[in-house]
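Here's a slice of the assembly, chains where they normally sit.
Note that the chains are named A and B in the order they appear, and that numbering of residues resets to 1 at the start of each chain.
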Amino acid sequence: MTLRIIATGGTFDKHYNELNGVLGFADSHLPEVIARSRMTIPVELQVVSLLDSLDMQDADRRNVLAACQAAGEKQIVIVHGTDTMRETAEVLGAAMSDKTIVFTGAMIPYKFGSSDGLFNLGSALAFVQTLPNGVYIAMNGKCFNWNNVRKNKQTGMFEELG
Amino acid sequence: MTLRIIATGGTFDKHYNELNGVLGFADSHLPEVIARSRMTIPVELQVVSLLDSLDMQDADRRNVLAACQAAGEKQIVIVHGTDTMRETAEVLGAAMSDKTIVFTGAMIPYKFGSSDGLFNLGSALAFVQTLPNGVYIAMNGKCFNWNNVRKNKQTGMFEELG
């Protein structure tokens, strides 16, 4: 069995550009993160985009969907910005039913000492191995169905719908 | 629902004593780790011991068992040294059948920049929510049944029995 990790960008992968002081993107940190995790299950990493999720367009979400459809693996973790994670999860939730797909991300960039990214990735890689086919969002130790979750803008946390 | 995390010590919680240069134990790092993870599920932390797992005696393992039996929670993660993680898991595996208990730990102390501890804890907290009752070991993204796992001393990695 092999797992697929799809990188799309988001806070997890933000990079500090020291020449202009902007927090943007360079290379994905995921190769380093995967090495550090010492994953013993084979992992295939695919960088589909490196975008702030507020900048993602419909075409970007379709690219994520296409990557999931083309994947040989049945278990896929998608690292994504939290602001529109639910929107991309909706696109996949409506179209995919034969794989387990878990979205995750970070509130603090991985390269900050206090990042929650490594914790979230660890939990997503566990949820994806144990949950039935479907599309999920895993953040802060909790896993939600794609159609029963929203990001609370005040707290920054994900929560179930009313 | 509430999760219980039981600390027993191990590499995860090792502390560097700057006065004598010894890597031992002071307070558990788990309160800080739990805060950093931004867990939204309530977590009850219980420090049963702070020991190198090579120093654990039968009485220490029975204390871990007693803590699991006394716990009101049905889902328990145990942070434990890797060297005798399997031995303690055996004690619990033989005695507990009505809860989901997941052991985890770290190859590198949490306070080192390159620690795998946060990743392992994230995965353990996900496995414990999704697996049926039983006793498991979750390390490096993979989850093993307590009676089908060993630590490979050459590689430092956990693997299934032949």
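Methods note: a residue touches a chain if its C-beta (ideal position, glycine included) is under 8 Å from a C-beta of that chain, and two chains touch if they have at least 3 such contacts.
None of these values were measured; they are calculated from a predicted model.
What's in place is 2 chains of the same protein, and the file's complete complex has 4 copies in all.
Methods note: only the chains that are shown with their structure count from here on.
Taking each chain's centre as the average of its CA atoms, chain A and chain B sit 26 Å apart.
On chain B, the positions that touch chain A within their shared complex are 36-41, 107, 113-114, 116, 118-127, 129-131, 138, 140-143, 157-159.
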